[in-house]
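And then chain A:
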Amino acid sequence: MEDNVILRVATKILTPYILLFALYVQFHGDYGPGGGFQAGVIFASGFVLYTLIYGLETARLVLPLRVASLCGALGVLIYAGVGIATMILGGEFLDYDYLNSHDAEHGQHLGILLVELGVLTTVFGVMVVIFYSFAGRREAK
Partner candidate 1 sequence: MSYSQILCLIVIIPFIGAGLILLSGKYPNLRDSLGLLIAAVLCGTVYQLVEPLRKGYSTEVTLLEVTSGITLGLSVEPLGLLFALVASFLWIVTGLYAIGYMRSHQEENQTRFFACFAIAIGGTMGVSFSSNLFTLFAFYELLTLCTFPLVTHHGTNEAKKAGRLYLGILLSTSIGLQLLAIIWTWNLAGTLDFKENGILSGTASNTVLSVLIVMFVFGVGKAAVMPFHRWLPAAMVAPTPVSALLHAVAVVKVGVFTILKVAIYIFGLETLAELGSTPWLRWIVAATIILGSLVAFTKDNLKARLAYSTISQLSYIVLAALLANEFAIIGGGMHIAMHAFGKITLFFAAGAVLVATHKTDISDMRGLGRQMPLTFGAFLVGSLSIIGVPPAGGAWSKWFLGLGTIEAGEQGLLAVLMLSSLLSLVYLLEVPIRAFFSSPDGGQENVGIKEAPWPCLLAMGISSGMTMGLFLFPDFLYEMMRMVFSP
Partner candidate 2 sequence: MNAVGFLNYWFVVVLMMIGFYILIAQGNLVKKIIGLNIFQTSVFILYISMGKIEGATAPILNSNWSVYSNPLPHVLILTAIVVGVATSALGLSLVVRIHEAYGSVEEDQINEMDRSV
């Protein structure tokens, strides 16, 4: 599909908006519909679209497989790291109240945001890795 100009241009225009929308879903998540899962999938779908149009080779230049799988691991670390942080700060695991020493509610917002960020990273990473692996299978053979 690399020679189809309309698709190429449309993709170029669309991709940033998809990514942006993913971020919107992510940051809106703690007081509206949305959250890390959805955001992660949408974020990944941006890259999937890009890959479909521009080919795996190009996509891997933008986002190497290594980085994607790194994201998958990193997200879990962010998530668990928040939990550990709350424990160090004196609360129970994932008790966000302790994240902000002045205002428990601020702590809640911060906590949920960070955790969802972890989820986003992981879901995005894993989705891309899955897609790369399946898409790259034919090449490998």
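Criterion: a residue touches a chain if its C-beta (ideal position, glycine included) is under 8 Å from a C-beta of that chain, and two chains touch if they have at least 3 such contacts; residues count from 1.
Per the selection procedure, all candidates are chains of the complex that A comes from, given by their letters.
Everything numeric in this text was worked out from a predicted model, so none of it was measured.
> All of 1 or 2 belong to the same complex as chain A; which of them touches it?
Result for chain A: touching candidate is 2.
> Using the touch definition from the top, list the residues of chain A that touch candidate 2 in their complex.
Residue positions touching the partner: 32-33, 37, 123, 126, 130, 133-134, 137, 141.
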